[in-house]
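The complex appears here without one of its protein chains, the remainder shown in place.
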Amino acid sequence: MNDALRLNADVVDRARAAASAIADDIQQHIERHTTDTTERATLRLLGISGVNEIDVPLVNVVAEHARELLPGGIMRPFVDLMIQTGKNAQQVAEGVAAGDLALADVPAERRAAAETRAAALAEEGVARIDAVRARRNELVAETGEAVKPYVYVIVATGNIYEDAAQAQAAARAGADVIAVIRTTAQSLLDYVPFGETTEGFGGTYATQENFRLMRKALDEVGAELGRYIRLCNYASGLCMPEIATMGALERLDMMLNDSMYGIIFRNINMRRTFVDQYLSRLINARAGIIINTGEDNYLTTADAFEKGFTVVSSDFINEAFALRANLEPWQIGLGHAFEIDPAKPDQVVYQIADAQLVRQLFPGYPLKYMPPTKYMPGDIFQGHIIDGMFNFTGIFTGQEIMLLGMLTEALHTPLLQDRYLSIKNAKYVFESCRDLAGEVTYKPGGMIEQRANDQLQKAAEQLEHVREIGLFTALEEGEFADVKRDPRGGRGFEGVFEVAADYFNPFFAALREGRMSGAPAGPAPGASIPAAEGGH
Amino acid sequence: MNDALRLNADVVDRARAAASAIADDIQQHIERHTTDTTERATLRLLGISGVNEIDVPLVNVVAEHARELLPGGIMRPFVDLMIQTGKNAQQVAEGVAAGDLALADVPAERRAAAETRAAALAEEGVARIDAVRARRNELVAETGEAVKPYVYVIVATGNIYEDAAQAQAAARAGADVIAVIRTTAQSLLDYVPFGETTEGFGGTYATQENFRLMRKALDEVGAELGRYIRLCNYASGLCMPEIATMGALERLDMMLNDSMYGIIFRNINMRRTFVDQYLSRLINARAGIIINTGEDNYLTTADAFEKGFTVVSSDFINEAFALRANLEPWQIGLGHAFEIDPAKPDQVVYQIADAQLVRQLFPGYPLKYMPPTKYMPGDIFQGHIIDGMFNFTGIFTGQEIMLLGMLTEALHTPLLQDRYLSIKNAKYVFESCRDLAGEVTYKPGGMIEQRANDQLQKAAEQLEHVREIGLFTALEEGEFADVKRDPRGGRGFEGVFEVAADYFNPFFAALREGRMSGAPAGPAPGASIPAAEGGH
Amino acid sequence: MVIRPYGDTRDDGIMQFSFTLPMPYSIKSADVGKQFLEKLGFHTVAIAECKAIDPQYTLFVAYGRTDAGIDPDEVKGDYLEVDEMDYYAINGLIKDKLGRKLSVVGAAIESDAHTVGIDAIMNMKGFAGNYGLERYPEMDALNLGSQIPCAQLVKTALERDADVILVSQIVTQKNIHVQHLTQLIELIEAEGVRERFVLIVGGPRINNAFAKELGYDAGFGPRTTPLEVASFMAQEVVRRHEDS
Partner (left out) sequence: MVIRPYGDTRDDGIMQFSFTLPMPYSIKSADVGKQFLEKLGFHTVAIAECKAIDPQYTLFVAYGRTDAGIDPDEVKGDYLEVDEMDYYAINGLIKDKLGRKLSVVGAAIESDAHTVGIDAIMNMKGFAGNYGLERYPEMDALNLGSQIPCAQLVKTALERDADVILVSQIVTQKNIHVQHLTQLIELIEAEGVRERFVLIVGGPRINNAFAKELGYDAGFGPRTTPLEVASFMAQEVVRRHEDS
């Protein structure tokens, strides 16, 4: 279906060129800045973990302690201290936290040694990521690969053990990807909580230990089912690169990672977010993680029919940033979906036009198609049907990652049975309509083709306008999601630092160099009908 | 979408020609026979109604009493007795029932007078039907016409008052046609029960009074909604022409009337059924009633994927009989649907192929598309989705009458809320996908086109085979629904009579002559969003 | 161990409800629904939807929690755990132990015209990948089909010296199936021939305990396979044969 609609190729080129220019502009800002979380992520990549006696992560303690050193990059002083004390990274961090050690500017004569050692440590850090990635490749090959579209569901009990049990049940029912929703507003924390957690609000804390526990549960159930089950969590927020690091180490397979979500939906400072997303994506890229962008959120505040094109423009921008962060196309899971009011006549027809447009604009990308949320009714039966037509749109337009809608979306985070019912809904629609798209062609010049070209045209115009005024100003003026943000306002601005002339961070180079490429591949799944179905 | 699939026109012609020959053959049998219910219907058309002291309808009492006269037709002796006694039809019937009057062969010298009077009475009887039809036309024009596809739902509480209340609720929720399901096995009763009834099993007795009560309820709610609400009941069974008469008089708008359903599914004698269906359809035709045939039933016993073509052949046969009974195309609501196991890959794709095939074979006919039943699960949520994809198939292939599936089909006759939820399901799918079919074309030579032509080919072959062996033998051999029937077995055979040389029944001619034609027409509905929606 | 409904968290007791109250929608309807569920013993009730589906009726979709639980170990019943054999073993058992064909007659009785269930069990082609009883060389199986009056079924069973009678009942509206099934038992008992048959009933609303209550030897519910029925029949007839 890649040329099912005749799109105006010139307009596609214009849009992409504009997005590219927009990203280039911001990339200059990115290269001139670092952030506290960027530096903390660097420390995590060195292997530092744990918290102090009042539960502040060691990396935060160290970064706070060395705040005035951050513009030069934490690596040089930190590694220098390692050399001076003969301790490893964790020990140095503990020492700093205990007040026994102090970080300081590195005298000129020790710089070269520190930098050489730091570069080696960066290689080691990246090697750990590579090992995890290699392990994923092995496991997928051994276990078996899911059939696309991937069925993606969330768990959000707040308790990692309940989450794990429910994730396993979902996998048995047919889920291919499990996303653990974060507790409300974790994205606003300027640190990453530590350890396993069993209390959360509308989600579960993203911690490295929780990642590990869930990874283990999914590996278990994957082996049982003969189908590698993917794990997803959220990078976007105040700690993007740190969470990306944790994800890389605990073998997450997907991460929500949007270059602008934090800005628009969390009021995180824009200068901060752009810098953060860069390192986090470099890490995702290295780790073989698929990113998911968050354009669906736009239409929870703006109207999908009128402002659907903003999703398209934003996808182009996210693509441009992703390519700059070394992500390969198979890793760029641009998010989209156009939740038009179900009361609108021909809602599904427009929904198809929009979905097909994005599908064609980004061939080879594992697009993530987002479910109905805003218009989901309290009448769960009707909601289930709206979800069904959404599933239909997904299979009909060849989406690759289907975040399933839940019949209870208007009410609560999914119950065990909600997830089961939604998976059955999707599986039925996917299988029963699998070859329909191949059986039909769109009418040239019809309402679908027109709508698609119209959306494309508007997106290109918007992007050209944004290129004109610059992305910062565009965000200030509310170009996306009808939300306006102050370039100097929002959270985390105090953690943005212009880099010193001698800024040093060997991870940027290490992450780019000598990386593997390609998606993991495995045989068809072992058993497509889950064992549990046996008993009726 | 009438030429959306390239069907082999020669094969269509072959199939239709064979069906025509099959019907011609049976039509000879029909013309050589009468049945007790045919004669009873004649009496009803004269205006006779009511029951005796042990609840036997007067028409049955009279026909039973005059059993040996039936081969000559009941009209001549009956009207003769009216002339002799100077009483009207009802009084004569009551006299006969009371034992005060007796029917007898009419002496040659009184025949002409009796026949002339009978012909006049037949005109009068038919005029009553015409008046009812004219009233429908008026009401539709006044009230407003529903938008197609018509939403068709059933009520089946057993209690006509509950039925009426539920029918009104359904209309308010969006139903356009209400079918009152008959109590279990009423079709096997060789009489039509009398009066209002409040007890039934899985349905409500079809009585003239119940028809009237329901008609009244629907007229009321139609006026409220600005949309004429159609009423449907069942003719098929042991009393086809009698029920058709009642339907004509009480302004039913649709009737289940299949030339073979009684034979195959109720083991009613085939010689009987063919005769009965003829008069019943002549009456339906005159009354401006749309008939619904029952081919969907075939696939409850036979497999839809393998034997779907038998539905197509049977549609051709029902068409041929319908045309012979003077029905106009807009009245011939051929029933179809191919309930393929939802577990079969591409189930919906095949479902579309089959539905589109029938749509194209019978252009201009108000096809009735039948819902999933056999494979409906106890899991009502999943059932609701299967119904949703069925609704999708209906709107995508341009069906005109959609009998809605109910999420609780595997459990019970619909609850009030089941019907509401199903209507919302259908309305959403219809409106949200209304223009999709116009936006796509089928791939030439694709699996849909192939499946359709393959079904057509098999149907033509079957019809040619049936023409060869004759329809009686075909039914004996189980050509339809995998059910085999004895041509001399089954119920009601004792009520079939070879007509005498002087058989006389002026209704046949009267029903054909000078009839109105054309469907009722009215403005778009007054209020498409039901008032009840307002509150929440 | 006592368990409770599981929504999101062990023992949260969450259940989903839908129902219709015959009352016009008003501003307080949601509360009426909520208090009604509270009366039924639920707490933390969330009315997800409360809407007029007609001027006289209001539909509710709700979630609520119960503190009640149940101990599955304490649920005891007359469950039929069939020792399932394969086609060859069943035929072998009959041949070896009964020494003659096992005779079986089946029907959907009285007003019930649903034959797909009994056909699934008896017809040649079978169901769910199993052959039907007609295919078993060691059985003499007759499927009378639909709407068979009880008297006719008994008569045929006696004429054919049937070992087993299979009855199907699908329509349950107003408990009509109970009526029919009782009628059959009463007839058989009235004729004094109860001991001559293994009496089996099946249908979507049938289970073994219920069948036994009515006086049948066994009952089979939804998704029964021919193999289950054939295994049970053969074992039971052979057992009775050996006992006598």
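In this document, chain identifiers A, B and C correspond to the written order of the chains, with residue numbering beginning at 1 in each.
Methods note: a contact is a pair of C-beta atoms (placed from the backbone, for glycine too) under 8 Å apart; a residue touches a chain by one contact, two chains touch by 3 or more.
Being a predicted model, the structure only gives us computed values, none of them experimental.
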| item | value |
| --- | --- |
| Neighbouring shown chains of the undisplayed chain, as defined at the top | A, B, C |
| Which of B:Asn159, B:Thr373, B:Thr441 or B:Gln457 contacts the chain that the document leaves out | B:Asn159 |
| Of C:Lys95, C:Arg205 or C:His241, the one touching the omitted chain in the full complex | C:Arg205 |
| Residue in contact with the excluded chain [from C:Ile14, C:Ile118, C:Val167 or C:Ile185] | C:Ile14 |
| Absent-chain contact - pick from B:Leu416, B:Val429, B:Ile448 or B:Val496 | B:Leu416 |
| Positions on chain B contacted by the hidden chain, ascending | 157, 159, 162, 377-381, 408, 410-417, 536 |
| Residues from chain C at the interface with the omitted partner, ascending | 3-7, 10, 14-23, 27-32, 35-36, 39-41, 46, 57, 66, 68, 70, 72, 75, 77, 79, 81, 205, 207, 209, 221 |
| Contact footprint on chain A, counting only the chain that is left out | 158, 165, 168-169, 172-173, 184-185, 188, 199, 201-202, 265-267, 300-301, 374, 378, 410, 412-413, 415-417, 420, 531-536 |
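As a working rule, only the chains that are shown with their structure count from here on.
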| item | value |
| --- | --- |
| Centre-to-centre distance between chain B and chain A (centres being mean Cα positions), rounded to whole Å | 58 |
| Chain C: positions in contact with at least two other chains | 18, 49-51, 59, 222 |
| Sequence positions of chain A contacting 2 or more other chains | 379, 381 |
